[in-house]
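Omission of a single protein chain aside, the complex is shown with its protein chains in their original locations.
Here the chain labels run A and B in written order, and each chain numbers its own residues starting at 1.
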Amino acid sequence: AGGSQSGAGAPGAKIAVTFAGTEGATAGQSRMMQEVADTLNATGRFDVKVYVAGALPGDTDNLVTQARLGVNLVVPSDPGRLASQFNIPDLNILMAPYVLTDYKVLEKLPQTALYKEWQAALEAQGVVLIADMFNGFRSFYTTTPVNKVADLSGLRLRGFGNAIGQALAKYLGYAQTTVNATDIYSGVQAKSLDGCEIQASTADSYRLYEVTKYLALSKHYMLQSSFVCGKALLDGMPQADRDLFVKTVYDAAAKYSAIIAQEEQGYYDGFKSKGMTVTEVSIPEFQRAIDSLYTNNDLKLTVGLKDRLFRELGL
Amino acid sequence: MSFLLICFVVFIILGMPIAFVIGIAGMAYFGATPILPFEIVVQQIVSQSQSFAFLAVPFFIFAGNLMNVSGITERLLGLARLVTRRMYGGTAQISVVMSTLMGGVSGSATADAAMETRILGPEMMRLGYSKGYICAVNCITALITATIPPSLGLIIFGFIGEVSIGRLFAAGIIPGILMMLFLMTTTTITSRIRRYDPPKTDAPKLTVKELLDNLKESIWALLFPVILIIGIRFGVFTPSESGAFAVAYALIIGKFVYKELTWAKFKEALVMSFKDNGAIMLIIAMSGPFSYAITWVRLPIAMSNMIFGITDNPQLLTLIMLGFLFISGMFVDSNVNFLLLTPIFLPMVTSVGMDPVHFGVLMATIVTLGVMTPPIGSALYTVCGIIGCPPEEYTKASLPFLVAVLLELAILVFLPQVVLWIPNMIFGP
Partner (left out) sequence: MGKLRAAYKFLCKAEMVITGAGFVLLITLVFLSAILRMFRISMSWNIDMAMLLLAWTAFLGADVAYRSGQLVGIDLVTRHLPEKLRKSVEIFVFAVILFALVVIIIFGIRLASSEWIRKYQSMPIPYSIVTLSMPFAASSMVISTILKIRRCIAGFNK
């Protein structure tokens, strides 16, 4: 069992590719992968399988490692995970609070020199970053009303345990707590947690509206699904198929970014109808509160990175 | 795939330890599949151990061992003897009741089975129960733990199937209590036939004074589950963390209340616990490459596709699925069954009008039962390992208990209102 085999077999044989994600079958990310599979399979050139809901064993990072080792996988990871998995700290900026605040910038992002540098750094380690897709905003779901930053003070909230998550908790004043995602519901119900920060689709699938009655739309993280695959998989495809493959994933990512953004509003409406109080908090106030995160450079980003990113994005 | 199966069968017959059989069969598939590099074998072995929810297992094993060496178990057994001295299979009955109490504390059936085998096994052996029967009673009755909230199975099902975990928890209560009654009846009948632990006919009836006198001593042991339930209900710790508190409680009671816990006894319990934990964990970990292989070839999906189109009667379809899950649970790890089959089965049953919460409780129970059924089941090998019981003796003795569980589930398929009564009362219909 060597690690260099690609999905392509004999000339004329179909190219086998497997998409593997951890989100549920109805999540935007999973539907996007299914659509890519259907499109590619219809060409007759590809044999694409899709595994969702963690059906293929292993968490996201393990799946990315498998792709890197030569398995014909395409995996939706995210910039924060890729940053720590491949030691590219600057990639964290794509997930850092209030840096990217509109999913439409993802259209321009791939053309920036910065993004191309990151892609090259990943490729040097054997993985190709094919496309970034918007995957929802994270906001605060709490048992007590949160109308302003001060209301978060002292709350025990479940959030990201990484450097970004710790810095966010520090500046917004809540106690960052790490419990298993599946323990959120029972933790809140049992009052060992006062809530969490999470994206709407996940809050909905965990039925958090049953236990957290307040949603503060702080939208502090703009989540992205970063579709990556092993370098060997792409290198093994004939050029025409490779172009078709990359373009199909890329186009579907753009299409589903818009769909997911639209559906997010639907989740908020659904939460209201299920009795949650959804508050439009002042985002500038939240942005000011975490400003020191960048002046103190808690994320250890390259100096001037944010300015360079914004310049290249034309913001 | 056939290479995997051949390795599996051959090495099982040759008597190889089960952890290595599963691991080597999985590796054989990787060897025969050029696209899958061997690094993934190790990755999958290690990643199987990376589950926070699993922590309840080593912790409750340790708590059980500590209770044994610090006099807590002795007090519980003293009380048990008193209460059950006029009952058939008295000590076995304790296992049933204890699992029901522990159900409110731990979500892990394997942990509960291991703890009770450690606690009750030696005593039951002294009273003349066969090894197979001891393992069967302690193992199968631990299934009550998986039904009464909090339960790992319900949490995982709710997560994958996007079904309300609160509702699932509430829905597990009545089936759990019902299961206790079914298993107590089975214990009475089987121990009467096998003449285990017969009631002492000359024993006087239990008086209130006698009971109160005993409670003075045993109250701390009885409070064990109560304090843990309070801790979870009031949010001091999560179900995954509850095991650490069980250990702390056992330490405090053993050291400061009963004053029987010494440094030597502590070390003895510690070594026993990490050996038990290692033995269980190695089986679970070694199943990683195996699970990966059968997922890679989509075996479970192909198998379940056969069910499509047989019937659209909701009860009949559910019965067929439960039967399928029972069989696949004999061979496949419970987490794998949840992960692979929930997304396939749940839409099928809801499309014919079955309530997802009702189905969830049944599915979580039967999938968890898989860890107790031969030839492959982590709970089975855990309890058999603890008292050195041949698995085939366990299998024979467990049959009546399996029948009781299957009977209860089959009845519940037709009684949705019994399962859904509490969740509808709490959350509204």
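We take it that a residue touches a chain if its C-beta (ideal position, glycine included) is under 8 Å from a C-beta of that chain, and two chains touch if they have at least 3 such contacts.
Quantities reported herein were computed from a predicted structural model and do not represent experimental measurements.
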Visible contact partners (per top-of-document touch definition) of the missing chain: A, B
Listed residues A:26, A:147 or A:162, member touching the removed chain: A:162
Contact residue for the chain not shown (choose from A:26, A:39, A:84 or A:112): A:84
Selected from B:32, B:270 or B:320 as touching the chain missing from the view: B:270
For subunit B, residues in touch with the removed chain: 11-21, 23-24, 27, 37-39, 41-43, 45-46, 49-52, 54-55, 58-59, 62, 235-238, 241, 243-245, 247-248, 267, 270-271, 273-279, 281-282, 285, 375, 381, 384-385, 388, 390-392
Residues in subunit A touching the chain absent from view: 61, 65, 68-69, 80-81, 84-87, 125, 154, 156, 160-163, 165-166, 169, 175-180, 192
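Here is the rule we go by: only the chains that are shown with their structure count from here on.
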Cα-centroid distance, subunit A relative to subunit B, in whole angstrom: 36
Of all residues in subunit A, those that touch subunit B in their complex: 1-3, 5, 7, 24-26, 49, 51-59, 62, 65-66, 69-72, 179-183, 185-187, 189-193, 205-207, 210-211
Subunit B residues touching subunit A - in the complex, by the definition given at the top: 30-31, 33-40, 43-44, 47-48, 50, 52-53, 150, 155-156, 158-160, 162, 164-166, 169, 232-240, 288, 291-292, 295-296, 298, 336, 339-340, 342-343, 427
